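One protein chain omitted, others in place.
Chains: A and B, in written order; residue numbering restarts at 1 for each.
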Amino acid sequence: MSAQPTNEVTYRIRRFDPNREPAPHWEEYRVPYAPGMTVLDGLWKIKETLSPTLAWRSSCRMGVCGSCGMLINGRPRLACNTQISELASTSVVVAPLPNFAIVRDLVPELSPMFATHQDLKPYVIRADEAEREAPTGEFFQSAHELEQYLQFTYCIKCGCCMAACPTFATDARYSGPMPLAQAHRYNTDSRDGGFAERREVLAGEAGPWRCHYAGECSRVCPKGVDPAKAIQLMKRELVLDYLRLHKSKCPAKVAAKAADAKRRDNIPDAPPRTV
Amino acid sequence: MMRDQKLWTWHLAAGVVILFLLGLHMTVMHLDSVVHFAGLNPAGGHPIDWSNVVARAKGAGMTVSYVLLLGAALFHGLYGLRNILFELNPARWLRGAVSVVLLLGGLALFAYGTWAAVASFNLAKLASGR
Partner (left out) sequence: MLETKGHPNRLGLWGWLGGGRWGVERYLYTLHRVTGLGLLAYFLLHIVVTSSRALGQGPWQSAMASVSGPLFKLGEYLVFLAFAFHAVNGIRLGLIELGFAVGPPIEPVYPYRTSLDTQRPLAIAALLVAAVLVVMGTLNFWVLE
């Protein structure tokens, strides 16, 4: 086999067109390489010059939208966030995220993950609905209270953690790291009073009980969310809840405006509407 | 049907119980040459010699510990097995069937082992003449 020039990499991509074939197959493409190229850059090169039918999801190309999660050289990563040079190989093997059905080529069917996410009510639940709909002031939340859940808010729902989880690999009823970490994010948010509602789902099979701390979710998370930590912290809350030792904190109170508060004088009026 | 939140908490508690009791059992049975617990292999020789079995069985504390260990270990092990089997995504009817089989099997083995512990307690009392 002739030596590959160092200004070229070989992409080995798992292709699948459901209209034309019963199962996926591998295809190889030689792509010119320049330092600083990401895996996503290479995919665009292939689509532009070699195979216009290649399909994948991407958007922001800077690691904040969570669209381009793929299995790259055996590990779930964001294609836009992965430098080809960090793979330490002239061969880039790209496959769709495992544990999700394949729609086409590198496009995974993520709706089950979002459906599970929705079942765990990922929004602030409070008894005072009027305040939620028409707020009269801020909710009190100290910096310490914010710190308890801030890390888990950085989740971009890319699905890499779900692809890496060994339990989710076999168990379709397990919620997976992302929905569970997000459930914990809301349970720990001091503005939220929905622990009892989420517990209905979390106490059963969809809960964190099938997590055995393999830790792969935290290892592959591109945003440092550490879902494994969230899940273990959530287990502690649920065990305390079973032992009736769970401190159900009153959801954060509204900071009422002082009666004599008035606007600063020099705030200009809003410009006239244009639509 | 008990939910996983409860079952898992008990699984952990059983694990702690097993840690102590099985640790003791393993020390008596398999670390007796390295660690000397004279009180638990009083007849000397091998831990599984009949004389040692009788010496241990006639203690009420030992009998209670064995039954406790039996129950905790059966629950811990069978719940773990149920977890592993359920993670393989069986159909709903199969999940119910597996739960029932494991529960009944566990109860049966617990009954059998408890009988054996109590019966050997009585036997040992007789053998060593009160």
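FYI, a contact is a pair of C-beta atoms (placed from the backbone, for glycine too) under 8 Å apart; a residue touches a chain by one contact, two chains touch by 3 or more.
Remember, it's a predicted structure, so these values are computed and weren't measured experimentally.
Visitor: If you put the missing chain back into the full complex, which of the shown chains would it touch?
Guide: A, B
Visitor: Return the single residue from A:101, A:127, A:196 or A:255 that touches the missing chain.
Guide: Considering the complete complex, A:101 is the one touching the chain left out.
Visitor: Which residue, A:71, A:92 or A:252, contacts the hidden chain when the whole complex is considered?
Guide: Here the residue in touch with the unshown chain is A:71.
Visitor: Kindly state which of the options A:35, A:52, A:224 or A:268 is in contact with the chain not pictured.
Guide: Within the whole complex, the residue contacting the unshown chain is A:224.
Visitor: Residue by residue, what part of chain A touches the chain that was omitted?
Guide: Interface residues of chain A facing the absent chain: 16, 18, 23-24, 71, 74-76, 96, 98-103, 108-109, 111-112, 115, 147-152, 154, 164-166, 168-170, 172-173, 188, 211-216, 218-219, 221, 223-226, 228-230, 232-233, 235-236, 239.
Visitor: For chain B, which residues reach the chain that was dropped from this view?
Guide: Within chain B, the residues that touch the unshown chain are 12, 15-16, 18-19, 22-23, 26, 30-35, 48, 50, 53, 57, 70, 73-74, 77-78, 80-81, 84, 88, 109, 112-113, 115-117, 119-120, 123.
Definition applied: only the chains that are shown with their structure count from here on.
Visitor: Can you list the residues on chain B that touch chain A in the complex?
Guide: Per the stated touch rule, the residues are 3-9, 12, 83, 86-89.
Visitor: Given the complex with chain B, which residues does chain A contribute to the contact?
Guide: Those residues of chain A that touch chain B are 167, 170-174, 199, 202-205, 207, 209-210, 235, 238-239, 241-243.
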